[in-house]
Every structure is written in structure tokens, then in C-alpha cells.
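Following this message is one structure expressed as C-alpha cells.
For this view, one protein chain was removed and the others were kept in their places.
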């Protein structure tokens, strides 16, 4: 695919738009897998938005690989595997779904919100960040017609604390993506049922190497294949 | 340095012009050492021509590294070590020096010829190639005011045979660069004294690793440091 | 017999390219991407007597020109492989498959191989005595010629299928292990398994792999693999399957010159699911470059100069 856009949203978080064949994507919560020059393993990054012939991703610069991505210019070509993983099932949403995203777990919630809004659902987006300066996409969610709650760990914006400190009284179902501690907290605190998206170091990203396996109530699952989205009911926390 | 030009001279032979600081070069016969993306070792390539702030090299596409070079576009940056090795000593040239180049051994002869012509010497360039289609730089040597003899192994142009089949009767001194078999042949057949430039697989290219050592009458020499140019008198053929 | 075909322990392969165990699952993940019948064969996921989840995660770490893995032989166990995986495989792969077997005791190996011996889909038994991931497991067998030979004898006693011993590179003298396996009746050898490696996370100051150490594979190990294939092929008379960092048609040719009768491709499948298909497609043009008429002609060709 070809880099069409690559701009910072915050000091460390970037948004990249890739042009090319995106027909393999079937659901929000799926991911793509990027081959970077000089890096052996691909970088899996979840889908944030989807166009006719383009996919948008949002990534945080944490290591050499993502730093390399941040330096890429429009026009550069990237070897990308698309449509990977098992995304969110919208059928369970109900009328007023709650979308919970934390940090770089926010992006997949955007495409999910877009699709749910298209179905006329009343979407409440609950987004968690460390501090005000790290917030991104608040306006984009509002523009979709979502009600948006922001929680910041240091209280520099919105609700002080974690997303679990800002859970609304009522919602029909929840969808969640974020760091594992947040997933655990939401799993424990949030009422009702939902779907949670997991992150793990992957080898291949398409189910071949068993590098990202996890145990679930319904047996062993590959985060890259049967996941990254798991239903609350099947999750079995290791340890 | 920055690639300013990169064009084919024949089907396999390319000429690249690099812009940047070339102040480290002191003599024809020296080489530069290129770092290519994704290749561990640098590629040593002998200097063909020198400008105020530019160096020209001529290379043949033989492997993945040189294929990568052939694909480079003007404007691309390259990590280059310049002014490497011990070049030709012009002091011994005499009035009518003979310059013998074979294949990719021709390029260093060009800068040497240029310098000798600037001193008003009568330069005879004897250039060997496999066949007519592989000939390059004949006109460039003539343009310097050299008398030029071309030898082709298959006789498709100029003298049929090797450079040693086209040695002129008289010359004051000779300078030679080419594949080792040619160097040996010239060493054995050519009358009088001369300087020959050698090629060897190098590690560092600046005298640190002893990867390219050879035995000479005057002791062990590093092709990348005391060489690539050796005097006929000091050469001791291994084998 | 095409230009690419080779013989491996009496079975003809259309080409020498074999996806390595643990990088190709039980085949059908890839069958969704292309017709895997273009492969010489493939070595399926390491199978054990009992089902295994394997090691905790993270199981994967990045390395320069390679990767570390500590999957730890996750597999459903030999019974389920036979009852569920092989029938699924039959639908998408019509060639004999290489059954990769691991164990933690000589009895384990014999038990698992005895069951797989009855499966006509199975062409070869690749016995892994070298998986570096399992504490006190496979490793020990492969590092001791006597123990390796013990496994060979136990397995040969329960099967008529060709038995290929997969050797570990984490030894001082791989040739002595290879010779011991040949002497014990092995029909072939495959090498190298992964090199034991490790990475630390600078932030947490802990190993990146939950299992602390893991196996290094990828182009980084190719020169070590080629050296060992060259040494072993020069010492034994049974066929050697070369592997370790192979990722191009040129690598396949280099391995065969070193003495490999066939070549396994591992990590490359994980970064490019089409890697093996591409290598097979590239082979004829690559052979032309070096004047190679038939691949079978060049096996061990890199040793010819020794006699001169």
C-alpha cells in the first residue's frame, strides 16, 4: 500500500492513511500488519477507519519500529497484510452501546462507533488517557454524533481517574480496547456483557506460529486469528 | 553524500556521481566505501573522476548490493567513507605513460589520465573489454587527448584478444588496473616498470581488520591501506 | 521428474522446498492463501503424545535479521492430530506430509510415532530432539549422541516410514550427533533447529520472552546453518534436509550445494505467508543464472573442490 498521510495527533501519537486494496477488511477491531525496512517481524496495528480504497491507523511511537513509521513520507510504499483477525460483532450492540477505549485502544473504537452510528445506535464513547496533552479524537467521536466522556489519570481533563471511574449508569452492551490492566478492570467493574480486544506480541499475525495463543473458557485461542476480539464470557485471565 | 547522477553506460555498467565533501581524496587509484541499506559490509568502489564537491564512480551490477545501487535515484543520501587507500604515484610516469585498464578496472585510469594529461604527458590508454557491447569511456579518454587502443576478447571491436595482445612497443612507464588474471598477464608481459591496482574482499576498507592482507616482497600489505596500488617491484604473487 | 524434483528417503518431491515445522501449522491456514500442493511437502506443527498449551506469552521477540520464539510445542496431542487435523489437511493437500514429533521420554517418541506410522498421509517422521524451548525436554536428547541414538532406535522399531532426525545447533560437535543417529538407523537428518537466544526489555529489565530464552531463527542464522549442513553432509551418507534462515531461491541453492537434499523454510513463512510459493516460482530463473539444469545435480556440489 502507499502512504497517503502521516501526521502527529499528539507528541507521540501519529495517524497514517494508507491507500490500496482494503477489501479484505470485514469488521472494526481487525488489524493490519506492516513490514518495515530493516525490521524482521511485521508490526500489527488495529484499523481506525476505512475508506473505499484507504485504511487509517493510529500508532504511538514507542520503539525503533514506530519511530521509523513516524518518519515515513506520503508516497512511500509499504508491504501490508490486511483484514487480519476477528473483529467486533455489532449484532450484540443493543440500542445504546458503550465504547470504551484507552490510549492506543481508542482508534478501533472509532470505526466501530461509525458503523454503530450508521445503524442509528446511541453510542457513548468513554475514552481514557494519561493526561490532557495525550488526548486525541475527542472531536472526531462527537462529529459522529456520539456522546463522549474523557477520563484522564492525572485529572488534567474530564473525569479524574481511569475509564472505570467514569462508567455510565446504563448502556445496552460494551465494547472495549486498551492495555491489559484496563481490560481487566473493565471486565471486573463494567455491568452486563461485552467484547474486549486484546494485544499480544505476535509472530506472523495470521494464525501460523502460535506465538500469541491464550487460554479461554472455550479452549486455546490465537489473539491474531480467533482474536483480537474476545467475548467477555469466554475470557479466562491467565494467572 | 548525495546521489547526483546514476545512469547506465552499458547493460550492466553504471556511472554514479556523488555530491559532497571529497577533500579526503589525494590521488587517482583511491576508492570510496559505500554503506547500502540492509547490507552489513560497505562496498568499496574506486574513484573514476573528481570534481570540486563531487566524485564519480563506475560500477558493474554483479550482486544484490550493486543491483541496489543501480536502483538509486538522484537525491538519495548515501553514507560514504572517502579518500581510502593508497593511489597511483604520478612521479614515475615519465613522458609517455601507458595506462592499462580492464573492465571495471578502466574507471580509475580515467582520473589518472586526466591528471597526467594536465601535466602534459603523452598518455596511451589501453582498454580491455569482453565484447563491443561492454565498452565504455573510449570517447572520454580520447577527449582527454589520450591515444586509445581497445582490445576485446571476442574481437568484436578493436584488437582481438587481451590487453597483453595490444601492448605498444614503447612507453615510459605503465599503470594497470583490472581483474587479477589480467594483472598477472601484464606483470609477466609488459616491459619496464609500473604500478598495479589490486582488488580483494574487504572488511572495513580502512586498515583495521586485516581482511584484505597480501604478502609482498616488502612485507605484509593491506590492499585497503598500503594498497590498492602496489609497485611491480614489490608484488609477490600468492599461489 | 522436473528440473526441481529431488528424492527424499525414497519419496520424490516435485521441488525441495518444505515449510518447516511450527511455521506452517497443519497447512490449512496457508491453503486459504494459495494451493499448497505446489510445495515439495511440509512439516506439520510439532506433535507430542499429550496435548500441550506450550509456554506462557510473550512467546515472540524481534531480533536483527531474525526472531526469537518460545512457543513450546503447543499442539492438540497426537490423537487429536490424527482424528481432526489430518482429515482437514487431506482436503487441501494430496502429497505425503512430514510429521514432526517431539517428546520428553523415549517412550513418548515411540508412542507418538507408532500412531503416526499408521497414517498413509504421513510420508516421513521428522523426529525433533532439539526443541530448545522446553525445560528438561527435547534439548537433552539432541545434545548427547547416545540419547539421540536411543530415540532413533526406539522410533525405528515402531515405524517403516523414513525417520528424519532434526538436530539442534546448540552443540560443540554436531557431526558426532549426526553420525550416532545414522549409526542407529536414521534414514535422514534435518538441521538446524533454532539457536538458543534471549532479549531483555530495557524498560522492565526482564526477559522479553516469558520463558526467558527462546530459539533464534531467520536470515541471521543462515551462515551457521550452512556451515553445519556442510559439515554433516560431508560426514554422513544419509540425506540431509537443510534449514536455518532460508528465505530466497538463492539460499535454497546455497544449502543444496552445501549438501542438502531438500530445504526447509521456517521464519520466512511468518513474515511473508507466500514465501515458499515465491521461492519455488523463483527457482528456475535462479538456476539459469548459475547454469543449473536440474537441482538434483547440485546436491553437495559445494564439496567438489575438496577433491581437487
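Chains here go by letter, A, B and C, matching the order in which they are written, and residues are numbered from 1 within each.
Basically, a contact is a pair of C-beta atoms (placed from the backbone, for glycine too) under 8 Å apart; a residue touches a chain by one contact, two chains touch by 3 or more.
Predicted model, so just to flag it, every value in this text is computed and none were measured.
Engineer: List the shown chains that the missing chain touches in the full complex.
Structural biologist: Within the full complex, the chain not displayed touches B, C.
Engineer: Considering the whole complex, which of C:30, C:93, C:141 or C:222 touches the chain not shown?
Structural biologist: Hidden-chain contact among the options goes to C:222.
Engineer: Among C:147, C:179, C:235 or C:250, single out the residue that touches the unshown chain.
Structural biologist: Reading the full complex, the residue touching the unseen chain is C:250.
Engineer: Name, in rising order, the residues on subunit B that touch the hidden chain in the full complex.
Structural biologist: Interface residues of subunit B facing the absent chain: 35, 39-42, 65, 81, 200-204, 206-215, 220, 225, 238.
Engineer: May I ask you to list the residues on subunit C that touch the chain which is not drawn?
Structural biologist: So the residues of subunit C touching the unseen chain are 61, 63-66, 68, 143, 170-172, 195-200, 202-203, 205-207, 213, 216, 218-224, 226-227, 230, 245, 250, 253-254, 257-258, 289-290, 298, 301-302, 304-305.
The criterion applied here is as follows: only the chains that are shown with their structure count from here on.
Engineer: Think of each chain as a node with edges to the chains it touches; is that a line, ring, star, complete or other?
Structural biologist: Shape of the chain contacts: a line, open at both ends.
Engineer: If you average the Cα atoms of subunit A and of subunit C to get two centres, how far apart are those centres in Å?
Structural biologist: The separation of the two C-alpha centroids amounts to 36 Å.
Engineer: Determine the centre-to-centre distance between subunit B and subunit C, using the mean Cα coordinates as centres, and give it in whole Å.
Structural biologist: 46
Engineer: Based only on mean CA positions, could you tell me how far subunit A sits from subunit B in angstrom?
Structural biologist: Here subunit A and subunit B have centroids separated by 57 Å.
Engineer: Can you list the residues of subunit B that touch 2 or more other chains?
Structural biologist: Counting only residues that touch two or more other chains, subunit B contributes none.
Engineer: Check each residue of subunit C and list the ones that touch at least two other chains.
Structural biologist: none
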